[in-house]
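The complex is shown incomplete by one protein chain, all other protein chains being positioned as in the whole.
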Amino acid sequence: MATDTTFTNQEFKIVGTRPPRPDGVDKVTGRARFGADASAAGQLVGLVLRSPHAHAKIKKIDTSKAEKLKGVKAVVTSADLPDLTKGDRGMFDMLENCMARDRALYDGHAVAAVAAIDAETARQALKLIKVDYEVLPHVTDVDEAMKPNAPIVQPYIRTAGIEPKPTKASNVAQKSEFGHGDVEAGFKQADVIVERSYKTEQTHQGYIEPHACLASVGPDGQGELWVTTQGHFTFRNVCAGLLGMDIAKLKVTSSEIGGGFGGKTHVWAEPVALALSRKANRPVKLVMTREEVFRATGPTCSTSIDVKIGATKDGRITAATATLRYQDGAFTSIWGMLGAMTSFACYDLANVKSIGYDVLVNRPKVAAYRAPSAPMAAFAVESTMDLLAAELKMDPIDLRIRNAAKEGTRASYGPTYGPIGIGPTLQAAKNHPHMKAPLGKNQGRGMACGFWFNFGGQTCTDLNIGVDGTVSLTVGTVDVGGSRASLSLIAAEELGIPYDRIKCTIADTASLGHNDTTEGSRGTFSSGMATIFAARNAIQVLKARAAKMWDIDVADVDWKNGRAVALRAEHGNLNELTLGEIAAKSPQTGGPIAGHNETVADGAGVSFATHICDIEVDPETGKTKILRYTVIQDAGKAIHPDYVEGQFQGAAAQGIGWALNEEYIYGTDGRLQNAGFLDYRIPVCSDLPFIDTQILEIPNPGHPYGVRGVGETSIVPPLAAIANALSNAAGVRMTHIPMSPPRVLKAIKNGRH
Amino acid sequence: MRYEAPRTIKEATGLLAKAKGSAFVLAGGSDLLVRLKSGMIEPELVVDIKRIPSMQTVTKTASGFRIGGAVPCAALGENAVLKKAWPGVVEAANVIGSDQIQGRCTIVGNLCNASPAADSVPAMVAAGAKASVVGPKGKRTIAVEDVVTGPGKTSLKKGEVIEAITLPKPAPKSGDAFLRFIPRTEMDIAVVSAGVCLTLGSKGVVKKARVVLGAVGPTVLLVPAAAKAIIGTTLDDAALAELAAACEAACKPIDDKRGTIEFRTEVAGVLARRAAVIAYQRAGGQ
Partner (left out) sequence: MSEGIHVATTVNGDAVEYVCSPRETLLDVLRNRLGLTGAKEGCGTGDCGACSVTVDGRLVCSCLVLGAEADGREVTTVEGLSTGGKLHPLQTKFIEHAALQCGICTPGFLVSAKALLDRNPDPNEEEIRYALAGNLCRCTGYDKIVRAVSAAAKEIRNSNANR
């Protein structure tokens, strides 16, 4: 069946090999064009004015002097972005985040913007805008924000998810609960109970490319937007909605994207650029500075988490609970809920309960960051698992194997698992040579597991065959990590032609139907599935053309190894027709040959990983060195193993940075103190060893090739893997992320365990 | 903003002395351009000194070494003779930033930017380096530790420029070393640092010592008590412990986004101790 998504366990000829990626030459020569690399005649430079206060009423904005400055062509405030959201809270939050309305809600919140003929003029214009602020009390810590007398960030919030429904405003936007069984009874059965509280600081996705766009809107209400984004269709819909434009009249083209990891799934300054362009009637190029990226885009949450796990002395967990407090920034979202869902997803538990809180603070609007909310929850749970193993005098891996979820397990967040990889990755870790490598003085080894859901979503793909038999594969999911190579492999496999006869491009929004954003590890999964079906549809057309060329019944035509083959003995004299031969004749047999697919890609599988980490700690300074790191993750089916390995390694590296040094540092004045790569410390090349990878393939039954999304899961285990390694190296149990040298040294000195 | 690139030091000091608004010297630019672009400074005049021949060279003289103010730190690391004589000063100069920064930054710029955490300064002070200052009124030579008066502030007068740093000829049986603490392996500003220079007498006994701490006070700290703790010893454990304790006692650090008072104080002692051991080995001690 052409659109059957069931796993078929076929043997592959091309899928699984490692050819060069199609966009490689452009990227190594500097030809590839990213967000800031486009320019238009007459373009203006856009710059944004941002609040220096964490929380303030905006009493008045006087833009008159800025408007009069020679070379300034437009100045906008919220007055130029009227509320067209018709009560849609999500859209209103985006509108207010793009440009403050009556209040500045965080240090860096946009309050006005200018477009001028050059950067220097724009810079001078910003200085001439006078904003009259009334500074208000602020709160930036998640636990502080939950206290009864905390300053209220959004006065409309009444906590959802608690009964009776509250009448007072709160910073707690929502309480979510997941689980099953009876945890009280479960704890009573336990021989050993371990309970601990943890804190994780806020981190940023840290993509090297700042947000950038080139916006051009004409007086006829039509416009174009060139932008670095993970989802140009979503950006189109949101920008059109916020600006009151027709969706079809705003053409959005995604540039190459210089990293996103979830942070570019959301509009930040793009609606402002469009508003400036509309007012000035000229193209506006708006590129964020690195400081703006840290202050005013979408980092992930800081959290405060309590975990309690009980087990019988043979190592079987009888009950587990987690209470998770996540700050969403100044606008409500679902991050606490996701944390509660993922907490115990790796385990087969009879009695489990997780409660998640989404809390507002005066910080930027949190956006997704690679397996959002899971790393923090896993830090807390996987650290506690090691504490439990120590109490039980059990090997930490064996404790996890004993309690691992498997096919048929009811997940702590609700559904029942099909075939999954947590058990296999744990076994593979246990048997891995890394586990046997000797350790020296001040060195320790730790392991941890991680889980992530994967998503499907709306997907549209076109496959067009040129008269020379080469294939244009047009997809709508932005290529964040090399998916054009994987998609070309899939098309080549289905059609039976060489990989280098396929050219995969990302279409703009005018050229293809809606595609959901590249997030949730869905790029290769969804567009891959749509590519399979588009190719199979194209094969139907090819077979029909062959039948016509042979003048036989199409039921007698088969497709094998890139050729039409006539079945049945009576057609034995007919030579096979290659795709190229059929394509060459296509103008005479019915015109261009193509296959399309529009689908909501269902059946995304879940993805599990186990990591092993060796560290060395300097006990006199608290500095931690990563000696060796191994990632074992289930990919379902690795379409292009190089890029699957790349996802494992990149995610692990982000997790390592998060574990050791990355954090947002706010002062008591509510201002971000380290909005740059100097003091927001991501790992540099000399900080890391080679990262070994092992790809397991437990097929996802909901995908024809068994593919699971791979991009996110491996950012989940590193925090706890490193904390567990530190515990074994230095005898200290770290409960505060990042485990920076001052924190580690203090713990060593206090001899805490 | 005006940009000038004079070809003589006389032109340079003249431009700086006559400047009406704020005027800055541009050598490597790795501090100046960051401050300029962030809006922290609005210079009326920037004087690029990299075209002045007298500032472009490293020369070995009878009395030691002369390092011109426009010499990038990468060039210091490439100078085998300088590196052999003053390994501590060179390794300090070479930890400033990445290879890209090393291609531009200068020890004079590092000194005059006057950050309490400057990497090259503790080692220069430990080595007894001097600064050759040139101004409209003539030349003067001052000890490097007399250049910086506070965070971001120097004792240089309007129109003055440091033309070169001079290092003495290392005494026989001398060694110097520099260590800094950063949370990553590269690319960080020093959380705390230590520069030590030792001269040994007979039988490996320390005869002279200078112990200098960085990033634990508004300027670098020369710690005479730490030197005293190891003079007359062969750097046994007790002497090293006393040196570390003296360094901890002399620290005046702050809490900031890079480190706590507690952390800086403790690690200052650790680094001073480790740097002393390296300097001792370089001086020929066992």
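A and B are the chain letters, set down in written order, and residue numbers restart from 1 in every chain.
We adopt the following convention: a contact is a pair of C-beta atoms (placed from the backbone, for glycine too) under 8 Å apart; a residue touches a chain by one contact, two chains touch by 3 or more.
Quick caveat: nothing in here was measured; it's all calculated off a predicted structure.
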**Report entry** Omitted-chain contact residue, chosen from A:Val192, A:Ile665 or A:Val684
**Finding:** A:Val684
Requested in this report: Taking the full complex into account, find the residue in B:Thr61, B:Gln100 or B:Thr149 that is in contact with the omitted chain.
Outcome: B:Gln100
Query raised in the report: Which of B:Thr185, B:Thr234 or B:Gln281 touches the chain that is not shown?
Result: B:Thr185
Query raised in the report: Which one, A:Ile157, A:Val480, A:Ala659 or A:Val707, makes contact with the chain that was left out?
Result: A:Val480
Report task. Out of A:Glu256, A:Asp328 or A:Asp516, point to the residue that touches the absent chain in the complete complex. Result -> A:Glu256
Query - Contacts of chain A with the absent chain, listed as residue ranges - result: 18, 20-21, 23-25, 27-34, 36-37, 39, 119-120, 205-210, 256-261, 287, 289-290, 480-482, 642-643, 645-646, 649-650, 652-654, 676-678, 682-686, 688, 690-691
Requested in this report: Can you list, in ascending order, the chain B residues touching the missing chain?
Outcome: 1-3, 5, 26, 28-30, 33-34, 36-38, 46, 48, 50, 72, 74, 97-101, 103-104, 185-187
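Quick note on the criterion: only the chains that are shown with their structure count from here on.
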Report summary line: The distance between the C-alpha centres of chain A and chain B, rounded to whole Å, is 44
Report summary line: Per the touch rule, the chain B residues reaching chain A in their complex are 38-39, 181, 183-189, 191, 257-260, 262-263, 266-267, 270
Query raised in the report: Quick one: in the complex, what on chain A touches chain B?
Result: 123, 291, 620-623, 660-661, 665, 673-674, 678-679, 681, 683-684, 686-687, 740-742, 745-746, 749
